[in-house]
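Here the structure is laid out as structure tokens; the discussion comes afterwards.
This part shows subunit A:
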Amino acid sequence: MTKADTVIVVKDLVKKFGSFVANDHLNFEVKRGEIFGFLGANGAGKTTAIKILCGLQSPTSGDIKVAGFNVYTQTNKIKQHIGYMSQKFSLYEDLTVSENFRFYGGIYGLSNKLIRERTKTLLQRLDLEHAANKVLRDIPLGWKQKLAFSVAVMHNPEVVFLDEPTGGVDPITRRQFWELIYEEANRGTTIFVTTHYMDEAEYCQRVSIMVDGRIEALDSPKKLKETYQAASMNEVFIRLARAQKNTE
Partner candidate 1 sequence: MKQQPAVVANDLTKSYKSQLALKKVSFQIENGELFGFIGPDGAGKTTLFHLLTTLLIPDTGSASVRGFDTVADYAAIRKIVGYMPGRFSLYQDLTVEENLNFFAGIFNTTIAENYHLIEDIYKQIEPFKTRRAGKLSGGMKQKLALSCALIHKPEVLFLDEPTTGVDAVSRMEFWEMLRKLKQQGITIVVSTPYMDEAALCDRVALMQNGEIMLTNTPQRIVDGFKGELLAVSSDNMFDLLHQLENIPDTAAAYRFGDRIHYVSERNIDPEIIQKALASSGQKNVVIEPITPVIEDCFIMLMKSKSKNDPN
Partner candidate 2 sequence: MKGFIFKEFMHIFRDLRTMVILFGMPIAQVLLFGFAITNEINNADIAILDQAKDVASTEITNKLLSSGYFRLHEVIDDPNQIEASFEKGTIKEVVVFEPHFAEKLQNGEKTTIQLITDASDPNTANLINNYTAGIIRDYAMKSNPNAGRTLVNVETTMLYNPELKGVFMFVPGTITVLLMLVSAMMTSISIAREKELGTMEVLLVSPLKPSQIIIGKVLPYVVLSFINALLILVLAYTVFAMPIQGSLLLLLLQTILFIVMALSLGIFISTVSNTQQTAMLLSMFVLMLPTILLSGFIFPIENMPLPLQIFSNIMPSKWFIIIVKNIMLKGLGMGYVWKETLILIGMTALFILLSVKKFNIRLNK
């Protein structure tokens, strides 16, 4: 299989719940190895869109492909080729680090040999080899977050969805986490990330901002700041989300 350069293609994605339009004609593409920030206010429709892209929910209409697979008919294929991590997604607290790896590797059908190899490389990368046999509940929160990320990319997914991966994490660990994201992206994995930390929006190559079910803005942080004549992404975001609140 030749790998296409575009990993996520979304054309006219519409999702309705009754008369409520959660996603109103979304259009965007995400390239291989890109770090794509998916921002929006609470209730703007982010979660719905992510569920659709992960194959957990089917859209009302639109042409959507993730890793080359159709979200209507090939959801199982999609799930094989994506990784997912959220703040709530936690590893099993009563298993050791390597047991967690073995379990999640098993879910994706990796062979035992491959699981051992991947576990070793991933732990080496985190510099956490010494923790392999520690039970998860005994290790610091910051490590867990990084391990959860490693588990999410263990099966070499084409795209990994990170839903507020750094919520409540201390500023140093948060930055180390982003280093991991960068390294993974450099290896060709596409990163699709949501966050409430606006400084993290600056770390993305491109950012989309959802307001009220629509994508109001989509560009590199630099261009967005120029367009909206703002000093930071925080300002851009507030300007966009505020405008909507005032017309409500």
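Candidates were picked such that all candidates are chains of the complex that A comes from, given by their letters.
Rule of thumb we're sticking to: contacts are C-beta pairs under 8 Å (C-beta built on N, C-alpha and C of every residue); 3 or more make two chains touch, one makes a residue touch a chain; residues count from 1.
This structure is a prediction, so every number in the text was calculated from the model and none was measured.
Chemist: Could you work out which candidate touches subunit A in the complex, given the options 1 or 2?
Modeler: 1
Chemist: Note which residues of subunit A are touching candidate 1 in the complex, please.
Modeler: Residues in contact with candidate 1: 40-44, 140-141, 164, 167-173, 175, 178-179, 182, 186, 196-199, 202-203, 221-222, 232-234, 237-238, 241-242, 245.
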